[in-house]
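Got a structure for you, questions after.
Of the protein chains in this complex, one is absent; all others appear in place.
Chain nomenclature is as follows: A and B, assigned in order of appearance, with residue numbering initiated at 1 for each chain independently.
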Amino acid sequence: MTALTWPQELAIRSALALTVVAFLLGLFSVMTYIERRLLAFMQFRLGPNRTGPLGLFQPVADGIKLFFKEEFVPQAANRWAFIAAPAVAITTALMAVAVIPYGGAVTMPRFDLLPEWLRGRPIPLQIAHLDVGVLYLFAVSTLGVYGIVLAGWSANNKWSLIGALRSSAQMFSYELALGLSWVGPILLAESLRIEDIVACQAGGIHRWNAIIQLPAFMIYLFAATAEVGRLPFDLPEAEAELVAGFHTEYASMKFALLQMAEYVNMITVSVLATDFFLGGWHAPLVSLQSAAGVNLGLLWFGGKTGALLFLFIWLRGTLPRLRYDQLMRFGWKVLVPAAVMHILGTAAVILWLTR
Amino acid sequence: MPFPDSALSDSQRSDRPPSSIAGIMHANLPGGVVMIREFRGDLSITVKRETWAAAAVLLRDHLDCDFKLFLDLCAVDRQGRVDRSERFEIVLHLYSVSTKRHIRVTTPLPESDPRLDTLTKVFKGANWFEREAYDLFGIVFRGHPNLKRILTHESFVGHPMRKDYPTARRHAPGKCAERVLDVPQDSQGMVVNLGPSHPSMHGTFRVQLLLDGETIVDAAPDLGYMHRNFEKMAEARTYWQIIPYTDRLNYCSPFMNGHGWALAVEKLLGIKAPPRAEAVRVVLSELSRVMDHIVCIGANVVDLGAITPFFVTFRAREAIYDVLEACCGARLTVSYVRIGGLAQDVPEDFDALCRKAISAAREVIDQADRLLTRNVIFVRRMREVGVLSADDALSYGWTGPCLRGSGVAYDVRKNHPYSGYEQYDFDVPTGAVGDSFDRYLVRMEEMRQSLRIVEQALASLPGGPVIVDDKRVALPPKSAVFENIEALMNHFKLVFEGILPPAGEIYGYTEAANGELGYFVVSDGRKCPWRVKVRPPCFNLYQAYPRLIKGGMIADAIAIIGGLNVIAGELDR
Partner (left out) sequence: MTASSPLPSYVPILVLGAIAAGFAILTILFSHLIGRPRSTPAKSATYECGMPPVGTAHARFPVKFYLVCVIFILFDVDAAFLYPWALVFRELGIFGLIEMALFVCILGGGFAYAWKTGALDW
C-alpha cells in the first residue's frame, strides 16, 4: 500500500476527530437518559418515560428546550468571562480525547464510493499518536479546571465562588494521585504511548493492569471519581450545600455545555481506565477476541467503558458525599502516599523479577 | 350543667401536692409570691415582677425543685377581663426531669410599664421566646441581648397579639432585614445567606453566615417567613374550629397536633375520650411519628447527597397516608380528631391497613438501616457533628428525640402517660454523645418502638363509641338530627354557641414527633379561647442551631439542620 500524502492523512484524522466529537456528544445525551433511568430504577421510580418510546427522545427534547431557553447573564457577572467559561470547559474536555486509542485498527471497506487511496486501508482508531501521550493527558486534564474556576468566579455569586474554589482544590489534590497511579502501568509497558500500554496487556485477563496493578487501579478509580466530581466526591456542585456550585447562575445552552463537559470528562476517565487497567480492546480470554472472523475489539472496549460508566451511576445511587476536609484529607494523606509507595514497590518487584 | 372544676381525679399528672414547692418559694422569696393555685392538676405560682428572675433561678437550682428544662415563655393580654389585676401577664413553663413535675410561673405587668427582667441568663432558650413576646405583645425585657422582632418583619407596625390590635389593618409587605448578623468591623470573612430559598433549608429558613473559607465563624437565623399567627386566629375560633389549623403546625405528622389539641381541651373541660377513641388516637399518632421520623431521616440523608434512602423510606410514608386517608378522607390535613373523641369510627379494614403500613415501615426501616447505619461516609458526616450536652439541651428547652439523643430520657408518653400509653410496653432510647448521629439512632429506634406500640394497641383495640356521650361537647349523630327536635336543637346550640369550658388556664402537653408539643390555653368561659399558646418543639431546637454550627463547615450546617427536623409550619406558626 502506498504511503499517504499529508492532505490525505489530515483528511483521515479530521474525519476521525469529527466522528469522535460527534460520538462523544451523542454519548453525552444518551448518558443523561441512561443515568436518569437507572437512578430512577434504583430509587423505585420510573424516570423520564413520556417522550418517545420508553422516553428515548428525552435527551432530544431537553436539547431543544435548552436551545430555546432564555439567554441570561447576571448583572453583577463579568460578562465575557461568564460566556467564555462553558466554551473553555467543553473545549478542554474534548481536547483530552485526542491521544486515546479506542480499539485496534478498522479496515476501510472497498466501496467504490471511497477514493481509491482509502479502500482497504486500516485506520487506527486514535486521533493523534503522541510519543508523550500520557504527559499530554496529564496536562490537558489539569486545564479542565480553568473552565470551572472561570465559571464560578465570573458569576459573582458566593455559592458559585465557593464551588469553584472547592473544585480547583479538589481537582488539584486528586490530579496528583491520578497521575501517580499511571506510573505503574508505564513501568510495565516502558512507554508513554497509551497504545503501547494497551498492547502490553494483551493475552488474557491475568495480564490486565487491573489485576497485577490492583492498588494503582483502586487509586485511579478514587482519583478519577473525584476528578470528574461525581458522588461521593461531588463537592464542587453539592446541591444541598452550594445550591448548584459553580454553575448556579448558568442557564440555557451555557449550562448544557458545562454539563456536557462534565459528562465528557466522565467518559474520558472511563475510557482511560479501560486503556490503562482493563486491557483496552483485548478480551479477557484470547479465544473471545473474535467471533466468526470479526474482531470484537471495539465491542469489548465499549463494554468495559460502559461498565465503568455504570459504576459511576451506581455510586451516585448509593453513597452520600464526603465533607470537604474529609475529602482533602483522603486525597493528600491516603491516596498520594499510597500511590508513591505503590510505585516504589512495583519498581522493586520488576527489578527482582528481571534480575 | 357546668364542667367540674376539680382536677382530673384519675389523672397521674399531678403526682405530688404543691405544698413543698410553695414552702420553698415562700421561704426563699419572702413576700415575692403573690398567689399559688392549682387547676386541673396544673400548679401555677404568681410572683411579683421584681422577683421574676430570682424565682426562675430558685426553681432551676433548688435541689427539691430542679426545674432545669425550659419549656415555654409567653405573654397574655388580659385587656377587658374583669378578673385581671394588670393588663399583661408573662407565663413561664418549666419542667423537672428528676421529679417529673411541670410548673407554671406567672407575673402581672401593668400596661403603663410593660417591662420585665430577662431570663436569658437563666435559661438559654428564653432568648427567642422573649423576642416573640416583645414582637407580638410589646413586652420589653430588660437586659435582653438582642431584643428584635422575630416572627414579624422589621417594618411591621404594632404588636399583633394585643387585644386592641386592629386585625383588619393591611400591611404593605415589608422588606426583610438585609443584615441579620453583626459582623465585626475588622472581619475579612464573607457574609452569605443560607436560605430562605435554598435546597436544604426545607421550608423557608434563613441563616446568615459569616464564613472564613468554608468554616462558619458566626451565624444568625432569621425566621418568620411562614408566620401566619395561628395563635391570633385561634382567638377568634371555637375550640373545634381550631382543629384544622393544628394540622398546619407540624405538617409532617399532622394527626399528632390535633391529638395534642384535643387532649388539652379535654383537660380544660375535665372529660376523657372513650377508650376506643384513645386507642385509635394512639395508633394514628404512633404511625404519624414513624412518618415524621421517616421524613426527617430521608431529608437529612438527601442533604448529605444520598437520594436513594429518601425514596426507600418514603414508600412506608405512603402506606401510612393510606391509613389516614381511609379513616378521614384526607392524607395531610386530616382534622380527624374531635374534642372528646374522633370524628367517626375507623373503617372496617383499619386493622389490615395498619398492618400493611407496619410491615411496610418495618421493611424500609431495615433497608435504611442497612444503607446508612454502618455506611462509613454517613457515619463520619454525622459523628461528632452538632454536639449538645444534656445540660445545654435542657437549658435550650430541647425535648423529644433531640433531647434523648443528648442522653436525657424524658418522654411524655412514659413520664406522664396520656391516652392510655401506660398500657403499652415500649422503650425510650437515648443517645450518649448528643451528636447528629445519636439523634439519627434515637429516631431509628423510636420508629421501631412506635411500631411495637401500634401492634399492641391494635391487638387490644376496645369496642364502643369513639366520642364522649356528652351533649355539651359532642354533636349528636346526623341521623338523630334529622329525626328528632331535641337532637336538632342540640346540634344548633353546639354549632352556634360552641363548647363552653370553665374559665381557667391549663397547659396540655403530648409527645409529638419532635418533642413536647404544649398548648397553653386560657379560657374565660366563652366559646373562643382567650389565648392559645403553642409550645412548638422546633422553636427550641432551632434556637440552638447557630451554636451547633459555629466552628463547623457549611456541610456540617446542612447535616445538622436535617437532623434537628425543624418544621417551618410549627416554627413560625
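One rule holds for everything that comes next: contacts are C-beta pairs under 8 Å (C-beta built on N, C-alpha and C of every residue); 3 or more make two chains touch, one makes a residue touch a chain.
Remember, predicted model here, so these are calculated numbers, not experimental data.
Between the chain not shown and the residues A:M31, A:L118, A:L150 or A:L192, the one that touches is A:L192.
Interface note for the absent chain: among B:V97, B:V140 or B:C176, the touching residue is B:C176. Within the set A:L161, A:I194, A:I267 or A:I313, the residue that contacts the chain not displayed is A:L161. Check B:P196, B:P347, B:G407 or B:P476 against the missing chain and you find that the one touching it is B:P196.
By the touch definition given at the top, subunit A reaches the unshown chain through residues 3-6, 9-10, 13-14, 16-18, 20-21, 25, 66-77, 83, 86-87, 90-91, 93-95, 97-99, 122, 124, 127-131, 134-136, 138, 142, 153, 155-161, 165, 168-169, 172-173, 175-176, 179-180, 183, 186-187, 190-192, 243, 248-249, 252-254, 256-257, 324-325, 328-329, 332-333, 336-337, 340, 343-344, 347-348, 350-351, 354. On the side of subunit B, touch with the chain left out of the figure occurs at residues 176, 178-179, 188, 190-198, 201, 206, 208, 212-214, 553.
Methods note: only the chains that are shown with their structure count from here on.
Distance between chain centres (mean CA atoms), subunit A to subunit B: 52 Å.
Contacts from subunit B toward subunit A in the complex involve residues 190, 192, 198-200, 211, 214, 301-308, 310-312, 315, 371, 375, 377-378, 380-381, 553-556, 558-559.
Of all residues in subunit A, only 39, 42-45, 158-159, 162, 166, 231-232, 234, 238-243, 317-326 touch subunit B in the complex they form.
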